[in-house]
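Below are the structure tokens for one structure; questions will follow.
Only one protein chain is missing; all other protein chains are in place.
Our next item is subunit A:
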Amino acid sequence: MTLLETENLVKEFGGLVATDDVNLTVEEDERVSIIGPNGAGKSTLINLITRRLDPTSGDIRFKGESIVGLEPHEVVQRGVSKSFQTASIFPDLTVRENAEIAALASERGAFGFEFLKHRDSLTDVHDVARDTLDSVGLLDRANTIATDLPYGDKRRLEIGIALASDPDLLLMDEPTAGMSPEETKSTVELIEQVKRDLGLTFVLVEHDMEIVFSISDRIVVLSRGGIIAEGTPDEIRGNEAVQEAYLGGVEL
């Protein structure tokens, strides 16, 4: 089943075409990576899908329904979650509260009137938060203030927040950016573990080719806003256009 579909998607900033007629489909249970040189329009594409940006033209469909015109939180409620390029967390809240915020949104919806209901009674929220922290390996740090975590753990928490929203599709914007080799390694392990445990559909934007080629079922190559190639890692490896445009002819 097709989970996500973009149709003739175009985004222009002034005269600059950042996304040029992109037709992307992501099937359920698929792991898709989007690669491309700097300025290829990868982040723009992600921001269009999460509704941070309005497309100039074209359509985006999730589970067959158009999500153009929805607010960002409505897209999340439909089941599209995003992990940010930077550690976008709630710094002064505890690690547990960080996860609970996301769990609250997934379990209790985008808005509610429960302002006189004690938090302790939200057992479903607590359960989801605990399970999520467990799966990203932060359960023993649950009472730590998030800002006190080392950078690698902040990024894990950031992924945890995205997971606690209980998504059907997870968009990851450079999950290993700014990480040390050890942190990168543990993050890749985390992604593979999540992929195994939760059977999530991923769209991954990543610079690290090693990660991309090891994790992806399919790779989409963007250049100057348009898709220039897509296929399995092996097909992309052998694709001359890709090597020319993006990899500069370097053998992979």
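Structure notes:
In this section, contacts are C-beta pairs under 8 Å (C-beta built on N, C-alpha and C of every residue); 3 or more make two chains touch, one makes a residue touch a chain; residues count from 1.
Criterion: contacts and distances are computed from a predicted model.
According to its UniProt record, the chain left out of view corresponds to "Branched-chain amino acid ABC transporter permease" among "Branched-chain amino acid ABC transporter permease", "Phosphoribosylformylglycinamidine synthase subunit PurQ", "SufBD protein" or "Transketolase". One of A:Glu65, A:Asp92 or A:Glu182 touches the chain omitted from the figure, and that residue is A:Asp92.
Contact with the undisplayed chain is limited, among A:Asp29, A:Asp59 or A:Glu114, to A:Glu114. The residue from A:Thr19, A:Ser106 or A:Asn239 that touches the chain not shown here is A:Ser106. On the side of subunit A, touch with the chain left out of the figure occurs at residues 50, 71-73, 76-77, 81-82, 84, 88-93, 97, 100-102, 104-106, 108, 110-112, 114-120, 122, 125, 161-162, 164-165.
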